[in-house]
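Have a look at this one.
Note that this complex is displayed minus one protein chain, with the remaining chains in position.
After this line comes chain A, so read on.
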Amino acid sequence: MTAQPTPPVPGAKPGAPSPLSVRDLTVVYREKPVLWDVDLEVPAGQLCAVVGPNGAGKSTLIKAVLGLVPRASGQVWFFGQTLTEARTRIGYVPQRGAVDWDFPTSVLDVVIMGLYGKLGWFKRPGKHEREAALRCLEQVSMREFAHRQISQLSGGQQQRVFLARALAQDADLYFMDEPFAGVDTVTEDAILKVLHELKGHGKTVVVVHHDLETVRAYFDHLTLLNVQVIASGPMDEVFTAENLRQTYGERMMTASLPITHRG
């Protein structure tokens, strides 16, 4: 971490490295590859979906990129920087089920947690953080829930609280793990609204998504993943019957899947 890394972004404009650049990323869990030799280039300012069947390693991709699970190999750059250097520019929305919603805390408190990264060690959140968190709750129409206990929220409301917390992180690159899973239509609309606001502000969002029906309408960029990257690029180029068949189809051995890079 001493020498400045040079991001190997082919064709990247000088001075504008990709928000996320992944090279040769492999994650192994108990001798089985969960992700195999993943290369990924995420374009700036776009809504990017990562789609694939169950067990394809979609969540693991996010976690490995963020250093939450150990990598067997591979390099990751954010805006041409290492994770440590770029940490405050990265926002993360874990799966709703990843936390204990009986934890004794309020909605506002959870949103303020998004600001902890900017605060750093020891420093306590104060009035400024509370106000910023309230504004984020406003954006997801959850302001009147600010002082509720999180145990009293519905699934959709939990998701919106997580979203508000991500907004509080005020990042340039967001990772969201299945935000649309099992939410009501009000929440789905709220998430979409936030995604478009983020995009409007030039942010990049990488979303693990499970629904092939909506993926085309919601996102600009698509990565099809099944342990390996099947295809990655602009939605119209990648969302093809052939690519989907290769991702989901016919119980193919993952090791024999051909990798087709486009875009």
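Assume a contact is a pair of C-beta atoms (placed from the backbone, for glycine too) under 8 Å apart; a residue touches a chain by one contact, two chains touch by 3 or more; residues count from 1.
Operating definition for what follows: contacts and distances are computed from a predicted model.
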item: Hidden subunit of the complex - UniProt protein name among "Acyl-CoA dehydrogenase", "Lactate utilization protein", "Zinc ABC transporter permease" or "RNA polymerase sigma factor"; value: "Zinc ABC transporter permease"
item: Sole residue of A:33, A:53, A:125 or A:155 that reaches the chain not shown, by the stated touch rule; value: A:125
item: Of A:61, A:110, A:137 or A:191, the residue in touch with the unshown chain; value: A:110
item: Listed residues A:94, A:156, A:179 or A:233, member touching the removed chain; value: A:94
item: Interface with the undisplayed chain - residues on chain A; value: 30, 63, 66-68, 84, 87, 90, 92, 94, 98-100, 103-106, 110, 113, 116-117, 119, 121-125, 149, 151, 165
